[in-house]
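Note that one protein chain of the assembly has been removed; the remaining protein chains are unaltered in position.
Moving on to chain A:
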């Protein structure tokens, strides 16, 4: 798959402080790309470089195989983490203003704004001032302004902060729909469950360096340890547990059940397949649960970061 965005060895220093060190990422066309990392890792600096707000000291950025140029600003929609609107300006006016800054004509901007305002059912806000709206309401307007000019690349920095669960869901669906319509999305967040749900690629940045990048499925495959979570209903739980301990790497597991199962995590060596284990277990009792433990993004995140400390 072709890459919409490629950052090659971007380095940025602020005085003595290194914000980014030789960071490269590849964002495939049509993907939702999660940019993860602890606070102060350099995510915002990388995003600002892509938006041409900050220039890198070294390295280069390609959008659609062209070196990044000023006119590419119009191909990008950016919703920054620190976002706000003019307090004393009317909602409609400033949405129009921001849309025009992205190169839309006034009539076109009006048409598209009407579509989005109707879609979100907020047309009656048009003549209100931002100071009359709540934070979540203002965020909706910001979201519309970000996507209005139909950019090829959308960058969202913590898009769900400030939204209640219902509205967060609305926004999530919109993001997915935009992806389906052909946009590529870069997504920076600390909320791992939304990464799990949305992203198909991720990159992990820590202390100004990229430490992990790839397809979510590939990364998970690399991080899984052939471990299975098992629940068996037997006559004698301790008996089976000790027997298994002799054969595999077994640890007790904890999940909720309604009956008294033997709960454990079994890590297989390369010589045993999961089918063999299942056959063995079913001969010993009634297998109630048998599933592979796949590490969550959250786990991978914490594990890689602590390993890199």
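Quick notes on this one:
Just so we're on the same page, a contact is a pair of C-beta atoms (placed from the backbone, for glycine too) under 8 Å apart; a residue touches a chain by one contact, two chains touch by 3 or more; residues count from 1.
By our rule, contacts and distances are computed from a predicted model.
In the listed set "ATP synthase epsilon chain", "NADH-quinone oxidoreductase subunit L", "ABC transporter permease" or "Monovalent cation/H+ antiporter subunit D", the entry agreeing with the UniProt name of the missing subunit chain is "ABC transporter permease". Of the options A:97, A:126 or A:223, the residue whose C-beta touches the omitted chain is A:97. For the chain missing from the display, the contacting residue among A:78, A:117 or A:301 is A:78, taking the whole complex into account. If you put the missing chain back, the residues of chain A touching it would be 14-15, 48, 51, 53, 70, 73, 76, 78-80, 82-89, 97-98, 100-102, 106, 142, 145.
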